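Every protein chain of the complex appears in place save one, which is left out.
What follows is chain A.
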Amino acid sequence: MILFDCGFDNGGDIDDDNDEFPSKVGKYKAKTELHHFCSLPILIRIQEMVVGLLNANPIVYKKKERRARNVPTVIDEVTFTPTIEHCSMATLIGLCLRVKLMRSLPSRYKVDIRVAPGRHATEAEVNKQLNDKERVAAALENPNLLELVDSCLEP
């Protein structure tokens, strides 16, 4: 289990009423405008976070492999800690993490993503959605959201 500290400041007007993946990202299409929604420190943090995960992962992978009998599947749990109880941001960060992992790890990796317990008001709802692959797949078919995620993950 890997814990990440993700600090960020509240940027832009975000729909806080529901737990769903942000769909109203239309107005943030331009890259410069994205910084209003996802300010620069956040973008850098996400990148650091993911790089940190990937560097640490080989160690975790080996441990799991010893325990799993001839099954190359690796099950990993990633926990991230948003320092502000801001629903949409936690969901977005989790989604960015999910996408980065999907693109970087071999397909046999099964990853569960969780918000660190006790640190978020609606953590159960955020976790449930982040680990529902149908919900994630549908969200990523929204081109605006995908572009936002891509911008967050851009080095």
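Keep in mind that, in the parts below, a contact is a pair of C-beta atoms (placed from the backbone, for glycine too) under 8 Å apart; a residue touches a chain by one contact, two chains touch by 3 or more; residues count from 1.
Here is the rule we use: contacts and distances are computed from a predicted model.
Participant: Looking at UniProt, which of "Checkpoint protein HUS1", "Probable cytosolic iron-sulfur protein assembly protein CIAO1 homolog", "ER membrane protein complex subunit 2" or "General transcription factor IIH subunit 2" names the chain we cannot see?
Facilitator: "Probable cytosolic iron-sulfur protein assembly protein CIAO1 homolog"
Participant: Pick out the residues on chain A that sit against the missing chain.
Facilitator: 71, 73, 75, 107-108, 110, 128, 131-135, 137-138, 141
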